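Pasting in a structure now, in structure tokens, and then I'll have a few things to ask.
All protein chains but one are shown at their positions in the complex.
A, B and C are the chain letters, set down in written order, and residue numbers restart from 1 in every chain.
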Amino acid sequence: MTDTRYERSDFQSDQEVRWCPGCGDYTILAAVQNFLASLDVDKEDHVFISGIGCASRFPYYVNTYGMHSIHGRAPAIATGVATANPDLTVWVVTGDGDALSIGGNHLIHAMRRNVNVKVLLFNNQIYGLTKGQYSPTSELGKRTKTSPMGSVDQPFNPVSLAIASEATFVARTIDMDRNHTTEMLQAAYEHNGAALIEIYQNCNVFNDKAFAQLTGREERDANRINLVPGRPIVFGANNEFAVILDTGGARVVATADVAAAAIHVHDPANPDPSAAFALSRLSHGPYGPTPVGVFRDVDRPSYEAMVKQQLVDAQAQKGPGDLSRLVRSVGTWTVD
Amino acid sequence: MTDTRYERSDFQSDQEVRWCPGCGDYTILAAVQNFLASLDVDKEDHVFISGIGCASRFPYYVNTYGMHSIHGRAPAIATGVATANPDLTVWVVTGDGDALSIGGNHLIHAMRRNVNVKVLLFNNQIYGLTKGQYSPTSELGKRTKTSPMGSVDQPFNPVSLAIASEATFVARTIDMDRNHTTEMLQAAYEHNGAALIEIYQNCNVFNDKAFAQLTGREERDANRINLVPGRPIVFGANNEFAVILDTGGARVVATADVAAAAIHVHDPANPDPSAAFALSRLSHGPYGPTPVGVFRDVDRPSYEAMVKQQLVDAQAQKGPGDLSRLVRSVGTWTVD
Amino acid sequence: MTKETLEAPVREKRDRLVLRFAGDSGDGMQLTGNRFTNASAVIGNDLATFPDFPSEIRAPAGTLAGVSSFQVQIADWDILTPGDAPDILIAMNPAALKSNIDDLDPGGLLLVNGDAFVDRNLEKAGYTSNPLEDGSLDGYRTMVAPMEELTKLAVADTGVKGRATLRSKNFFALGLVSWIFNRPTQPVIDWVNDKFGPDSVIAKANIASLMAGYNFGITTEEFQHLYDIEPAKLDPGEYTNITGNQALAWGLIAGAQAANLPISYASYPITPASSILEELARHKNFGVRTLQVEDEIAAVGVAVGASFAGHLGMTGTSGPGLALKSETISLAFQVELPMVIIDVQRAGPSTGMPTKTEQADLLLAMYGRHGEAPLPIVAPATPAEAFSIAVEACRIAVTYMTPVIVLSDGYIANSSEPWRLPDLDELPAISHPFATADDSEFLPYSRDPETLARPWAIPGTAGLEHRIGGLEHADLTGNVSHDPLNHEHMTWLRAAKLDRIAAGIAPLEIDGPESGDLLVLGWGSTFAAIRAGTRNARREGYSVAHGHLRHIHPFAPNLATVFAGYEKVLVPELNSGQLAMMLRAKYLVDVISYPKIQGLPFKATEIRQKVIDTITGTGDSEAGQ
Partner (left out) sequence: MTKETLEAPVREKRDRLVLRFAGDSGDGMQLTGNRFTNASAVIGNDLATFPDFPSEIRAPAGTLAGVSSFQVQIADWDILTPGDAPDILIAMNPAALKSNIDDLDPGGLLLVNGDAFVDRNLEKAGYTSNPLEDGSLDGYRTMVAPMEELTKLAVADTGVKGRATLRSKNFFALGLVSWIFNRPTQPVIDWVNDKFGPDSVIAKANIASLMAGYNFGITTEEFQHLYDIEPAKLDPGEYTNITGNQALAWGLIAGAQAANLPISYASYPITPASSILEELARHKNFGVRTLQVEDEIAAVGVAVGASFAGHLGMTGTSGPGLALKSETISLAFQVELPMVIIDVQRAGPSTGMPTKTEQADLLLAMYGRHGEAPLPIVAPATPAEAFSIAVEACRIAVTYMTPVIVLSDGYIANSSEPWRLPDLDELPAISHPFATADDSEFLPYSRDPETLARPWAIPGTAGLEHRIGGLEHADLTGNVSHDPLNHEHMTWLRAAKLDRIAAGIAPLEIDGPESGDLLVLGWGSTFAAIRAGTRNARREGYSVAHGHLRHIHPFAPNLATVFAGYEKVLVPELNSGQLAMMLRAKYLVDVISYPKIQGLPFKATEIRQKVIDTITGTGDSEAGQ
């Protein structure tokens, strides 16, 4: 086995890819397939579980084991897969509606349990598959077919929510940035436990340019905040902006206005999630400066490891299960 | 109408109260009934919606409108009530299982929408009604009937979760402290929008003394951190402990060890929830110093107000609905 | 080529014609079909439509999976179905041709966008040779127009640029078809201007293309065979063209208005029910509150809460959503609050074929709740009828204080037909049982002796404070009770409401003889095909009648009597025989089930054939369900 035994094509299934031309899902698919090919993991050991939505078509296109399940339930199903066989590498592909609307509960519970699944949340801030209704990440006031006068629902910030759900790994990336996406995939893969990557994904049909402030040639420099572990957070074409953290939260300041030491040094491994949370508040929807990168990456035993350990311990204590002893365990009597 | 037109007995129904003797639910019931009597609100304008669980029996005992609904769905049902009639005062009574296990999704969505309901979450860190299984707030390693070798599920911190769900009001109190409970009820009542009060509630049958560190005569002084708006956070019998906030989060220090100015001044009205979140991390289950009081209390238009406004705007724009015009709106033709 | 140089075209008069527009999902076939339909409606034809989407996801342009089609039948008489097979097929690309050509009537007219028949597209569609050239279309009257080329020229001056220039090619096709069928272009032009703004580039491009197509028809010799279809002899009245979901939404508004109740409609988007939410959301000036919530369970929960607070709580979904709502519907049943629950059925199980139609949720609606929880079920037979069925659902819900399930389906939801506007003033008032306080003790589970409705006491009403819940409760007081006999009593009492509802239902009407060889009994969207199929068979001399249930639970009380008149009973359904099962159990009649489970509606010819086979005892039609 060498590091390069796979090509991208090994992870391409024979099914025609059926997203709208121009959809951000294509770039993510390519990034993931390339990433899988770069790993030294047998391809039969990957399992992709998705819900329903455009994003959730994903497993059909990846030549591994996969299940295109039902709306919102992928984290629960993936929990079943991962707990049954901790040797598998389990991926969840989901959308903002799938993960945060109907599936919100399963997602936050998977996070707190630290089930070793890698959740790729394609956030296009819209329901794509059902043709353009607002989603739990759509901005307030958004006009869609179901909100002709503007949405009145405050959106979730998926990174904040995951952090508060006791997630051990939370990151954000952008469909258009293949390298960054790959970096995040690598970090999530290396993390032992639940990992959520929010991927800003352009739906060019129903919510085009939602992420223009982060991807547009003119806007992106001023808005994209790269989070790099161990490094002070600065951004802008000439690092002219910096992020500081104080008791009021995280704020963007002019680098020139603050002492170098005042600039917040990013530490995703901090066991206390408060700083990661504060950074997550810099964005609420990608309107203005928005951090991308790994917000949080801490160690905690994974759910399935603990489940497995209990089986081992039980066998050590009681010996392997003996059915004939079990049925006699509450006392028997004999009739001749 | 005077401020004292009601007595507690006006809010007592004719149903026998059926909790275990000694259950913390009794104290909370009394506090709520007294509080309702203190308000200048017609009693027919209160609506109590609950799910299923010991706590959720609550509406039967309060002589207002009420519904003992089904497990986990109270926030959704209450959203229906509040949106239909914003003039009502809508309360949700729920347990840690009801609100955070099966009902987690409805809860976080009610918070982000800022539906004007007051959620009283009776957290006894156990499933009482079903006789003692661990809950999403039970501590790691807890041994119960369903976790004979100890629970492997990391618990939620309800305050953190609510804050990350974009809640506009989040507080915590303790069943045994009737005055504090009443204060929190008052603050929640005055808040316009969704309000969550986590109430630590002793289940003396299945999880007795879970909150002893906050209520025990010897322990409580050293552990109970009162959050008071505008005041530096200090606690202990002689205020010998203080809370500071830095980029690593909130920490407890000896008051003597820090400058007075370094002590964090509590500001629940800060629009940025980062500090509130950091404070919420001081507790993870009441094991050690634990803040009680209002963590967050900020203004945002309530969901039902916005829903209602759109009806008003629509009528202003298009006039009141005219069925006969509606059915002709896509063009008609006549057959003679 | 000016008008003057041409001979007068041939005008053939037809009483009915079936057209099918087929193209890529991106080609705007639904829009084209709808505009053609509208123009036909305006000149007074009767019509019925059948939109058919490829699947829930956009497939790559040009592939078979991406083909979208819209079929419409126009006629000068009271037709019922969108027709079994098209007389005219408009194919915008090779994939559209390939997946539709087999349906075209031999000798039918085939109109093709020639520009799309390039190698790349042919390959995507799986053609190894070009059908326009290899003679395989010889059986049809084929006309090939360079639609893309001509569209590009037509829009050259309108300001559209780049790829967008081709976007209007569907309007070119529409213009051409309008010429052939002698439809007015003005309604289309008005619609375009209204939709996009008369000054917009897109409006200009669409209109230019439309007229280019129309003029291409006028000026080209090939298109000199025209069709005329006279206005239909419909019942006198004012008509509009309406889809099922639109009719349902309007009917809900009308029903709630008749009951003098505000609507709270809570829903989670799902194909093919989303457009009910979308339609209602546009009518907030009627006091309609629409709530798009986090999932289907929340949706029905919100409806329960709204009804508790005195609104008419409503929720709509499709099969997967109805399954999820089961537990909460059981609560709504137990607390006896009014509610309208809509299930626009689609092909299952699981995600199934979400854009295809089916009637396989009937037993879920009947029995999909734990414990004994019988609910009324109504079902519209046609798109337009969804209006009156929605009103009827509101009537039952409010009058009897019960949730009501409306079973529509994807076919009804998206199809359209002319709807004769009812006299809205004559919609029967629905009186709601709002309780008022008096000196006596308030009993939330006392009942109206006639309807068995319990009083509806709205929060905010002084003196009526009370608690309801999902636990079994004592008769009258509603206090929690585990008394065995009370439980039995309450169970039968709740069930007895269905008998009261039955007593208020009109008897089932029969089309055809009141006794004879065969009764065909249907429900829901199979109406048109069954009516046409049975009438055709009857014209051929077969002794067959058609009855169509609008009330599925309870049944019309005369059903047993109706059965008695016929030798055999045939029940065609788009499922494995679900209604048939219910009828067999209740009436012990050896009902013959005729299932079709293809995600497609029945065709009239299928019904006609089955009728004949059943009566004559040929085919495999004798098999019971």
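Just so we're on the same page, contacts are C-beta pairs under 8 Å (C-beta built on N, C-alpha and C of every residue); 3 or more make two chains touch, one makes a residue touch a chain.
It should be emphasised that the depicted structure is a prediction, and the values quoted were computed from it without experimental measurement.
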Chains still shown that are in contact with the chain withheld from the display: A, B, C
Absent-chain contact - pick from C:348, C:410, C:459 or C:533: C:348
Residue touching the undisplayed chain, where the options are C:319, C:522 or C:547: C:319
Contacting the left-out chain in the complete assembly, out of C:115, C:294 or C:327: C:327
Where the unshown chain meets subunit C, residue by residue: 54-55, 65, 297, 318-320, 322-324, 326-327, 330-331, 333-335, 345, 347-356, 358, 360-361, 363-364, 366-373, 469-472, 480, 482, 484-485, 487-488, 491-492, 495, 575-576, 581-582, 584-586, 588, 590, 596-600
Hidden partner chain, residues of subunit B it touches: 16-21, 52, 54, 57, 68, 70-72, 101-102, 104, 127, 129-131, 133-134, 136, 145-149, 153, 205
Residues of subunit A in contact with the chain not shown: 13, 15, 42-45, 47-49, 52, 59-60, 63-70, 73, 76-85, 87-88, 105-106, 109, 307, 310-311, 313-315, 317-321, 323-324, 326-328, 330-336
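Note that only the chains that are shown with their structure count from here on.
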Centre-of-Cα separation between subunit C and subunit A, whole angstrom: 39
Gap in Å, rounded to a whole number, between the CA centres of subunit B and subunit A: 29
Rounded Å distance between subunit B and subunit C, as computed from the means of their C-alpha atoms: 44
Multi-chain contact sites of subunit C, meaning residues that touch two or more partners: 284, 294-295
Subunit A residues counted as touching two or more neighbouring chains: 102, 104, 136, 149, 153
